[in-house]
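Here's the structure we're looking at; comments come further down.
For this depiction, one protein chain was excluded, whereas all remaining protein chains were kept in their positions.
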Amino acid sequence: MKLDITKVPAIIDRHPRKASSLIMILQDIQKEYNYLPSEALHKTAEALDVPMSKVYSVATFYNAFSLKPRGEKVIRVCVGTACHIRGSRQIQEQFEHHLKIKPGETTPDMKYSLEVVGCVGACAMAPVVMINDKYYGTVKANRIKQLVGKG
Amino acid sequence: MQISTPKQLKELQQKFQDKDNKLVKKIIVCHGPGCLASGAEKIFEEFQQVLSKKKIKGVTLEALKKTGCHGLCEKAPLVAIEPAGILYTRVKPRLVEDIIEKTVKNDEVIPELLYQDPETKKRVEKYRDIKFYSHQTRIALRNLGHINTADIEDFIRVGGYQAMAKAITKMTPERIIDEVTKSGLRGRGGGGFSTGRKWATCRKVKDDTHYVICNGDEGDPGAFMDRAIMEGDPHSVLEGMIIAAFAVGARSGYIYVREEYPLAVVNLQIAIEQAREYGLLGESIFGTDFSFDIQINRGAGAFVCGESSALMKSVAGEVGEPRAKYIRSVVKGLYDKPTVLNNVETFANVPVIIDRGAKWFTGIGAPKNSGTKAFSLVGKVRNTGLIEVPMGTSLREIIYDIGGGLIDGRPFKAVQTGGPSGGCLPDSLLDSPVDFDSLTKAGSMMGSGGMIVMDDRTCMVDVAKYFLSFLVSESCGKCNPCREGLYQLYKLAVKVSEGRAEEDDLEKMEKLSDMIIIGSLCGLGKSGPNPFLSTVRYFREEYLAHIKEKKCPAGVCRELIRFEINDKCDGCTACILACAYNAITGKKKEPHVINQDLCTHCGACVTVCTRNAIDVI
Amino acid sequence: MVNITINGKLVQAYEDEMLLTAIRRENIDIPALCHHEAVEPYGACRLCMVEITKDEWDGWKNHVTSCLYPVEEGLIVNTHTPTVIELRKTILDLFLAGSPRSTVIRKLAAEYGVTKTSYEEVPDGTDCILCGLCTRVCDKMGFSAISAVNRGHGKEIAPPLNEPPPDCVGCLSCAYICPTRYIKFTDDGKTRKIWGRKFKLLHCEKTGQPTITEEFARYLVKNRQIPEDYFKINDLSHRKELALKMGEITQWGREE
Partner (left out) sequence: MRSRLIVNPNLCTGCRTCELACSFTHSVAGKPGLSRIYPLDGGFKDLFVPVVCLQCEDPACARSCLVDAITRNPETGAMELDDKKCVRCQACVSACPFGCSLFDRVNNLVVKCDLCGGDPACAHFCPTKALEYKPIVPKALKSAG
């Protein structure tokens, strides 16, 4: 499948053409494509007149960016302190086991990506899992199968 | 609608109040972080549907409100019925119709939905009588749970933007700074630096451009106060920022919000647009020559960007690498211009201080620690949630009176404050007051306000290991002590938790910690060893148990424990389903067995067993 | 000029200069691996840390990286206190754990009495100590061909997308500035290889000797307005031309 990057110039045009727009443009590109296609990085570098090395540096420094395509459903297991002491590690392992992938990876059928996140700010409902934009609180080990199913 | 005089603002307030007074009933659906994670949106939609179907006299869709966090997240989702002051907990969509029929229509209380006092087991009808609330003083969180999120009308109705009007039209920048300085307000992000002094220094720097930045990069895991404020009461933050901008002479402001908070970005953006529409942001505010506007920058997932110089780099679109502190960002900050950077909660306090005066503010809290502090009270405590208490309140009061003690009545072991820069405090310090100076003295930190309660099933070695692994992955990697030092400290903690360590490894860890503290470039590294140091200081025996006896007393460290099923097992198969490694076998209604060769000691079975039938040995 | 005290000796330093410069002027040896005068100070290796205090600080002391701490009137600096030495030892020990084979690190660590790391050697550790000199000099020269990627313990220096960097001109500054000689290149007099890229070298039209890469020369022509002709011959041929010219001039002088 050839990637359609024709939307990139329009995304770039939504922001001022200056170096400080870099992170915001990358965020919008990621939102559109679910990851940062390398061609889009080149286009951004060119448009903002920022060296490609800086763009790559930013794209790899921040956790939110992915340089690999991600699955349809991005499962983010919160591993904040509150979640940790309420057993988020088990939750993470359950997902690893059921999806047969490690955090940062995507299932071969491109359906699921597994990620861990420092804290999503829903600590009172620990442990918390986010599937795409939806939060799931007080997750228990025996609910994982069901969560993977519906997401 | 452009407001150009304080008088117009007052008139508008009156108008919105009159409109509100006409509402016979208000149905408040909490949209705080906890409630959102428990399906608050569904409840709200359900109310909308039922209300538009049923015709109740005097109760229209306008009665329905979507507010910020009420605080009692443990019982989420929450619905409050005003003006009666009834709080319903753990509301489910199917109960909405009942609530409307009984409570809204006929003023009949549904007891099952009321909060139950964990001690007296009594249902509490009135919101304000719940102990969780009665011990609190809300300043920064004053509007949460009372006004619609990102709704300028509701904000103006409760007196919003009045302080800003006063500051801009009646006060000089010097008077404002003086008032804030005298109030003793200290940075709520955790640093505890005097806000007034920061503003004064920034104002004094002669430059054509000054900036105001709001730090909404609430990175401490276990803290969500700033998220709740930004989502639930964004206008308070804007008002605080505008006052700061006027005081230091800034024309542009930035709010840096971490990417994990998409709703905060949405609500802040709505609030900014509303404020512009009302002429409260933009050119010539209140007809003066003061102009100011705010832009939102989203973080991209980096804890280190909570550090001021790293945050400013990130705002400029660069990698968030901190720089040395010898050049202060208040003098040379964003784009090398003088910059005031304050945290969300700090800004939310400012309008109240301007409105009610420094003297009033210093009357709350403790000496040199005036005012209140918001905390996210989480972990193994009964009433998890968002709270705000006067500085100097004791840990005991917070954990037991407000928090209702520990879950399942288990013994208290420690409370963690200050996030990855803070520490764990033991029960011997339960009566110490919670303020900047006392916490630092005790070897922890105020931090941004996460308060994580831990019981006897929490292993302190594991907690230290957890924070170290967090910091190792969040370090920017610029300087050696942080990048390599914390990594080695983490490796040593793993060694302890796996029972491979020797006694002198503890000394090695302590020595390395000292060097990391002296040697690191920024606050992340300089405070990185704190979680280890505080746990080893107060829970040394636990470390020694791992090292000498090769045992984890709390039953957490996997290499040192194993699980066995006891005779309480009634064969419910819950653990079999939970075990991801197929290590448990057994027939229904017959005792199950754990195959020790397959068991990874993850503990998933324990969390699902309702019979207490799995022992940790 | 400002007056500062270094290890008990009162010395004068220029305003706006950094402590390290003043200290080194006094021939005091303190290590610094991420420092180079060609680029802005960075403060990453932390080896140049010293203890500072002032009379009016009431005994309060601070430890700062001397490479980016500007001199101040009345500053009292100690470069070799037990804590500072302990700190350098720890840092070198940590570096040694990450780069156990680096001769530069091993030599420096040995000077501080560390011959074997007391920590766990980092699996697949390299000689790169992430001092950032290569990327900073590449930025300073205007190429920005390489940069730091990832963060924390996974940080490394790499060209964008780990592909041969299009902005590189093969000037080798990164390799020359690298304190541990980690950046590798080859140069056989015809082609130069670095960062996975191949560069053709220019050759002197007269002697056939190699000079700089075509790309570097093109960059200097375009951005620094150096006439293209200058790169046609090498320095020796340039000197010969000059000698010839001067000889001619002198010859005219004789004829007159």
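General remarks:
When the chains are written out, they are named A, B and C in that same order, and each has its own residue count from 1.
Here is the rule we go by: a residue touches a chain if its C-beta (ideal position, glycine included) is under 8 Å from a C-beta of that chain, and two chains touch if they have at least 3 such contacts.
Keep in mind it's a predicted model, so treat the numbers as computed, not measured.
In the whole complex the chain that is left out makes contact with C.
Looking at C:Gln12, C:Thr103, C:Asn162 or C:Thr250, the residue that reaches the missing chain in the full complex is C:Thr250. Within the entire complex, the positions of subunit C that touch the omitted partner chain are 36-39, 137, 140-142, 171-173, 176-177, 202, 211-212, 216-217, 220, 224-227, 229-231, 234-244, 246-251, 253-254.
Assume only the chains that are shown with their structure count from here on.
Averaged Cα coordinates give subunit B a centre that lies 44 Å from the centre of subunit C. Centres computed as Cα averages put subunit A at a distance of 37 Å from subunit C.
Of all residues in subunit C, those touching 2 or more other chains are 148, 150-151, listed in ascending order. Each of residues 302, 319, 474, 476 in subunit B touches at least two other chains. Remark: subunit A residues 18-24, 26-27, 50, 54, 57-58, 61-65, 79-87, 89-90, 93-94, 97-98, 117-126, 128, 133, 135-137, 140-142 touch subunit B in the complex.
Looking at the complex, you find that subunit C touches subunit B at residues 42-46, 49, 63-65, 68-70, 83, 86-87, 90-91, 94-95, 97-98, 118-120, 122, 129-130, 132, 148, 150-155. The touching residues of subunit B, counted against subunit A in their complex, run 33-34, 36-38, 73-74, 76, 218-224, 227, 259-262, 297-303, 314-320, 376-380, 384-386, 416, 419, 450, 452, 454, 458, 463, 466-467, 470, 474, 476, 574, 577-578, 580-581, 600, 602-605, 607-608.
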